[in-house]
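Below: one structure in structure tokens.
With one protein chain withheld, the remaining protein chains of the complex are depicted in position.
Chain naming follows the written order as A and B, and within any one chain the residues start at number 1.
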Amino acid sequence: MDIVAAIAVLAGIALVAGLALTLAARTLQRDADDVVERINAELPQTQCAQCGFPGCRPYAEAIALGEVDINRCPPGGDATIAALARLLDRDIIALDASLPPPAPPGVAIIDEERCIGCARCLPACPVDAILGAHQFMHTVVEDLCTGCELCIAPCPVDCIDMVATEDDAERAA
Amino acid sequence: MTSAPTENLHRLPGGLRLPGFKAQSATGEIREVPIPKTLVLPVRQHAGSAAQPIVSVGDRVLRGQPIARAEGDFSASVHAASSGTVVAIESRPIPAREATEAACIIIETDGRDEPWDALAPIANPLAATPDTLLEAIGKAGIVGLGGAAFPTLAKLRHAVDAGVDTLILNGVECEPYISCDDALMRNHAVEILFGTRIMLTALGLRQCAIGIESDKPDSWAAFTEAASIEGDDRVQLVAIPTVYPSGGEDQLVYLLTGREVPSGGFPSDVGALVHNVGTAAAVADLALTGTPLISRIVTVTGEGIANPGNYRVRLGTPIADVAAFAGGYTEHAKRLIMGGPMTGVALTDDALPVTKACNCLIATGPAVRTSFEPERPCIRCGECARICPVRLQPQQLLRAHRYGAGDTLDGLGLIDCIECGCCDLVCPSHIPLTQSFRDAKLARRIDVYERERAERARERFERRQEREQVRADAQAAETERLKQGANPDAIAEILARKREKPDGDDV
Partner (left out) sequence: MRFEPALSPYLRPETGVGAVMREVSLALVPAAVIYFFFFGFGILFNLALCIAACVAFEALALRVRGLPVANTLSDCSAVLTGVLLAFALPTYLPVWVTITACGAAVLLAKHVYGGIGFNPFNPAMLGYAFVLIAFPVAMSSWLPPAIGDLDYIRPNVFERLTYLFTGSWPAGLELDAITRATPLDLVRTAARDQLMLEELRSASPMFGDFGGRGWEWIGNFITLGGGWLLYRGIIRWHIPVAVLAGMLIPATLDSIFTGGASAGPGFHLFSGATLLAAFFIATDPVSAATSPRGRLIYGFGIGFIAWVIRKWGGYPDGIAFAVLLMNAAVPLIDHFTAPRILGHER
């Protein structure tokens, strides 16, 4: 008789716990998009494509699908790797050695003396931070520039330079 | 004028009874430091944006003449503290917590101390309109003289907009060593009351409380005596318990009114306007003689000073000149602290000038620690939380900061930390908590800023993606349409057009 009671009680507990867990899994479910959003939120949004994907969000999607490691973002550097490791409960690893080392934060500046107004840099900018039109002077909106360097290669006269931004502390103040 | 019973006060959570160390400086008169050969006047002596210089090298300036104009709503103008010639305008280190430089206007004084004649007293100050008073205060470059140097004009404007009902005069000099407000109250209670009445009338306020620490009987007596000259029913004297940090602005508001200044807000958000007693005296001075803020009282004290005391110092006087007039340094002078021993700034060079924020200069006193013991791990004793005057839990903040949990810090009230330093003093593990919180605040500010930037970049990138998608879709549809039509002539035509314009630049 005792054994029947024991089995009944245990089965009851198992049933209740199982129901509770199922319910929790249903209501607290995170869909894949949510994970992508959270990964994307940790990325620096420079849209520099150095990771091999055409922007931060595509890279976030690839991470979420487990296609690629979390150490392919040079602008984010160690801080981003650490944040992603914490978010995804992975180990902290070093930046992929095949990628360029993290550069100090900077913005692109167009040397107006040399610019010929070819407009080739305009479509290269992932965040539309370059103003200008064909045959007119171009300029970079410093506040919007993410420092991705994607505009440097298309320029036929090498008139775009990267300059270090002032201290983050100063800018944040 | 009446005095309020102390039992009506609200009890501040936490706080510490600290040793005073005030006796050495609190006796005697306020002595005048002679005008130095060179005045160094930084354009940023206040909280907020730097003033803009309006004189040039070679200009002759007179005492009280404006030399830098307030820039924006949150700034204060700067005046020549004596007559002389502007010999340089250059970037120099200024006394501040972080080693910062700012433009300084250097004046070679001529010793004649000629006044600028464009200065006029406020006519009939006790009937001044708010606009007249605010304009005069703005022109005179008056800032809060309790140490934070908050521009008085900005504070008054905010008070007028928010609609305050109570003026509080802060005579609670709760940090050890400092006695400049005490000296001012003992010697100039009449002026303080006069300045108070001007502000009360101009702002149309009915009540004012002057908070004085209970261990300052002389100041109390001076006010009682002054009341026979400048007495006013609206003004009440209130004895405040000698507990640090009762003199903090938000703390004093809570003590006197029981109102809590909301997180990130100002006292005017709860109907209170708080001024240091020195600020009221400066307003009286301005109203009576038209003198802008060109000097202040500085407590010069500590074991490292031969003749501690309170001195009236022209702004811009190098600290070395002040120390020399106070008898010079003794062999104990290892550290130089501007402000009090709890919140002050350790300066490394006495060539720095006295500014509007400089209420006290301490050259290493007996209680000032000369070495820092290595810290041990937190044992969660909770003493820091017990004495925290804003009821934070410093031990939790520290852990969140060290584990890099930025968003947790916001929930734990990082920005509400008033950096009073109490937690450091009671921590048995000798953890530099206050400094950690200062670091954490800065790191948090940078983090929030960077996240905002990233968010904006992400948005712009995604919009661009969308736009290009729309364009690609349209192009694909067009191709499809042409294919469907299967007009060989049309295709040939397109190819021909393409050949004419090989670049394909679509801009």
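For this structure, a couple of remarks:
FYI, contacts are C-beta pairs under 8 Å (C-beta built on N, C-alpha and C of every residue); 3 or more make two chains touch, one makes a residue touch a chain.
This structure is a prediction, so every number in the text was calculated from the model and none was measured.
Taking the complete complex into account, the chain left out of view touches B. Contact with the omitted chain, checked across B:D113, B:D165 or B:E260, is made by B:E260. The residue touching the chain not shown here, chosen from B:A128, B:L256 or B:V426, is B:V426. Between the chain not shown and the residues B:L62, B:A333 or B:A443, the one that touches is B:A333.
For the options B:C378, B:A400 or B:A454, the residue in contact with the chain missing from this view is B:C378. Not every partner is drawn; the one left out touches chain B at residues 13, 18, 176, 250, 254, 260-263, 265, 320, 329, 333-337, 341-350, 367-369, 373-374, 376-382, 385-386, 389-393, 395-396, 413, 416, 419, 421, 424-430, 432, 434-435.
Following the convention adopted for this analysis, only the chains that are shown with their structure count from here on.
Spacing of chain A relative to chain B, judged by their CA centroids, is 38 angstrom. On chain B, the positions that touch chain A within their shared complex are 404, 442, 445-446, 448-451, 453-458, 460-465, 505, 507. Those residues of chain A whose C-beta lies close enough to touch chain B in the complex are 40-41, 43-47, 55-57, 82, 119, 122-123, 126-129, 133-134, 144, 146, 168-169, 171-173.
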